[in-house]
Every structure is written in C-alpha cells, then in structure tokens.
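Here the complex is missing one protein chain, while the rest keep their positions.
The block that comes next holds chain A.
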Amino acid sequence: MSAVDTTPRQPAATTTRRRRAALMGRAPQDTPAGVGTYLLLATTMLFAAFPLYWMFVIATSDDEALAQLPPAVVPGDRFLVNLEEVFSLQDVYFAASLINSVIVSTVVTVSMLFFCSLAGFAFAKLRFAGSRWLMLFVVLTLTVPNQLGVVALYIVMGRLGWNGTLLAVIVPGLVTAFGVFYMRQFILNTVPDELIESARMDGATTMRVYRSIVLPAIRPALAVLGLLTFVATWNDFQWPLITLGGTEYPTSMVAISDLASGNYVIYRRVLAGAFVATIPLLIMLFIGGRQIVRGIMEGAVKS
C-alpha cells in the first residue's frame, strides 16, 4: 500500500491507481468486481447465449429470415408451423427420436447412479482382498478414450444382435469408471466410518448400510452425477450415429443430423428440431445449474 502516490492527478489515473492499490495484497476472490469486470462478463454471456437465441429466431421464422441482411434477430411466429413440418417428415422419426432419447438418457442415468454408488461404496468403505488393485484399475481406465474402440464395439454389438437397437447405446453406458471414481471419492469424504461400524454392530447387512446410511448421505453427489450423465448421454452423437443411423430408432441427435442431410437443407426445420432437443437441457441447467457447476469444479480439484 505504501507505493500510492499522493500528488493529485487527473481523475481517471487516480481511480485506476486507487483500484490498483486496493487490489494489492488481496486475493482476487476477496476483491469486489468493478464495472469493467461486469461488462466483460456480460459480453461473455452474450457470446455464450447468442447462438442459442439465434437458434430460436430461425426456428420461429420463415425461409426469408435466413436470406436477410442485416440478419434477423427478432423471433417470428412460425415455431409451431416449423415444428409440425419436422414432426411430419417421414424418414426422420423425430417424435420417436425424442422418446428414444428420453428412454436412453433416463435408463443410463438411473443405472449409473445405482451401480456407481454401489461400487463407490464398496471401494470406499468395505474391506476385501484386492480392493486396492481393482481401484487402481478403475483409475487407469479413466484415461482410455473409449471412442477408439468403436470399430470393435460395433462388431461386438453385431454379434449380440444389438446394432440398430437402443440396447446398443444404453448398455455400454450403464456404469462408467468416472462415475465409480467420483462416487468413491465422495463417500470416502462424507460418510463416517463410525456410523457404518455401529450399524454393523446392530447386525445390518451391507445392503442395509448402503440403503440407510450411505444413500441419504450422498444425495448431493447423486444430483451432480445424475445431471452430468444425463446431459452427456442426451448429447452423444458419434456412437448413436454409427449404430442407430438409418434405422427407425434414432436418438434425437441422430434425427437432427438426418434433418440436416440431403441436397437442400431447410434450416428453419433443422433448428426448430434442434431447439426442441435442447430445451430439456436448458431446463436442467436452470434447475440444477448450481449442482452442475459444483460437479465440474469438484472434478477439477480432485483430478
């Protein structure tokens, strides 16, 4: 603070000086944000939100809005018209695709929460031979990008007769290394050993301990993992395209890509479909944004 110059100067320089002096020695997170910070953040928000907003503008407009300069920025009133066209397209199966996406994402999410929390519980609190090595194995598998085995996965699914069915996109995602690892970390840190031991003394079985001690304690982690899993599953494209593409059972992402193929793409339709398929995620972000933020930030600290 000693470096502050006391001689009067023009106002602008003084304020920056004063602000700089205020910042010195103080951690940024203790420093109140200035107008500049808010302005820059607002600009960031604008960039983040504009493509979504504009998706809605085109989704509600007619073809002319797309061939307009300066570009249209006000939503039209044709959303339902466009949507009806999307739903009535023969080879796209858009309505079915939305249902498929709901089924796939829900089943995967529920199963992830169940199996990952069980396995995480076992690794965090139960003693069994080889648990260290098995956990190390889980951590190592975190690093393998499984997209690389996609060719072989397709052949495996072919042998099982699952290609072109929802099973092909559901089963590989039922439980993942990341989920197990995340749950283990959370249970390790939040569920006290004494509580489990005293329940054991009273003769509680492993599943009983899971149900009445672990499960209530890990609700926040379940919310985080559930939201992240749902979003990721809903948005998945490459594998669903490979196994479901061209069938009557697309997910909504595959259906949108079908909308966008062909010689003449009608963007108001494509973006109307895209917007509908984005709505569930926007709702999730609105309701569970806090949890999603926390999940991402926790992941960073623990990785």
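We adopt the following convention: contacts are C-beta pairs under 8 Å (C-beta built on N, C-alpha and C of every residue); 3 or more make two chains touch, one makes a residue touch a chain; residues count from 1.
Simple rule for what comes next: contacts and distances are computed from a predicted model.
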Chain not present in the shown complex, as UniProt names it (candidates "Sugar ABC transporter permease", "YncE family protein", "Pyruvate dehydrogenase E1 component beta subunit" or "RNA polymerase sigma-70 factor, ECF subfamily"): "Sugar ABC transporter permease"
Among A:L83, A:L166, A:I196 or A:I256, the residue in touch with the chain that has been omitted: A:I256
In chain A, positions touching the absent partner: 1, 3, 20, 23-33, 37-38, 40-41, 44-45, 47-49, 51-52, 54-55, 58, 66-71, 115-116, 118-119, 121-124, 126-132, 134-135, 138-139, 141, 144-156, 171-172, 174-177, 180, 188, 200-201, 203, 205-207, 231, 234-235, 237-238, 241-242, 245, 253, 256-257, 260-261, 263, 265, 267, 270-271, 274-275, 277-278, 281-282, 284-285, 289-290, 292-293, 296-301, 303
